[in-house]
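The complex appears here minus one protein chain, its other protein chains still in place.
Presenting subunit A:
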Amino acid sequence: MSGEADRPLVVEGLTKEFGNVVANDAVSFAVNEGEVFGFLGPNGAGKSTTIRLLLGLLKPTSGTATVLGADVRDEAALTEAKRRIGYLPAHLGFAEEATGEAVLEYHGAVKGDSRRAELLELFTPPVDRPIREYSTGNKRMLGLVQAFMHDPDLVIMDEPTSGLDPLKQEAFNEFVRDERDRGTTVFFSSHVLSEVRRVCDRVGILRGGSVVELENVEALLHRGGKHVRVHASDAAIATITDLDGVVDPDRFAEGVQFIYAGGVNALLRELAAHDVRDVEVGEPPIEDVFAHYYGGEGTPDGSSPTEEAWDGSGGATGESDGAEATSENDGTGATNV
């Protein structure tokens, strides 16, 4: 069996130009049934454009995609397929004066709401209040409820966890894993590496309008690296930055910040040996990660990225340690020590 036709999401050479700007440049990838696929890329990479093309909001300049077997250029087929699609846009433009209840009532009347009550136990937007009083997180939760309440086979989400507090984010991750186990295919975009790491089975990386790399999360996980910011004396900083695995040290008035690709234990031992006033260890900005792994300027050569990009021996030795540290810290932003 070809497999292609059966896959819930197949994107083939999808291109979208806005005037002279190429937002999506021959994007191709496919999502398998029952997997969680992360669509990763820095802001402005064209993730939302791809998603809007998939939903028929934008018309492709060339290339196409099929969503649950429906060609996105065929409105009738796509409309029919939307019965089985859930969508969570990046920005939730609910009618401001309506209550959450009224919004769900309307969405339910159009597409069904068999799982509404169950979802409202998990995500808890204040449904009796008007949307204009909602915080970003509350809107996001209402958005999640409407995206899943008709029990869709495929859910497409654009930056689903932005605005959710860490607890709700964790609940969301668990929820997505459960949904996958029930057989739902989930496709979501993110610019947060840790989020994708924790819930996705596979990842597509979009940069400069094209998919640079499709890989398992495992592989991505081995390319960790931490963003470290240390406040300490000049002498201490000098020895700390000499540590193997320190990349791009950048001095500021009271200290230094750098990307650290070595073992976390080695870093902690080194830090403990000095009088450190403050330290933050967090996830590196995704742009930095991409710049290191996939080359600069958004013109990937398409070849498999190598550890050499890190330009240090620390990368190899620190690989496994780094990965463990990632899961321990769970990367919800910076961790103050």
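We adopt the following convention: a contact is a pair of C-beta atoms (placed from the backbone, for glycine too) under 8 Å apart; a residue touches a chain by one contact, two chains touch by 3 or more; residues count from 1.
Quick note on the criterion: contacts and distances are computed from a predicted model.
One chain of the assembly is not displayed; among "3-ketoacyl-CoA thiolase", "ABC-type multidrug transport system, ATPase component", "Zn-ribbon domain-containing OB-fold protein" or "ABC transporter permease", its UniProt protein name is "ABC transporter permease".
Only one of the listed residues, A:N43, A:S62, A:T79 or A:S233, touches the absent chain: A:T79.
Checked against the full complex, the candidates A:L58, A:V192, A:L206 or A:V281 give a single residue touching the omitted chain, namely A:L58. Residue A:K111 is the one among A:K111, A:R177, A:H227 or A:H274 that touches the chain not shown.
Seen across the whole complex, the unshown chain contacts subunit A at 52, 55-59, 75-76, 79-80, 82-83, 85, 87, 89, 91-98, 106-107, 109-111, 146.
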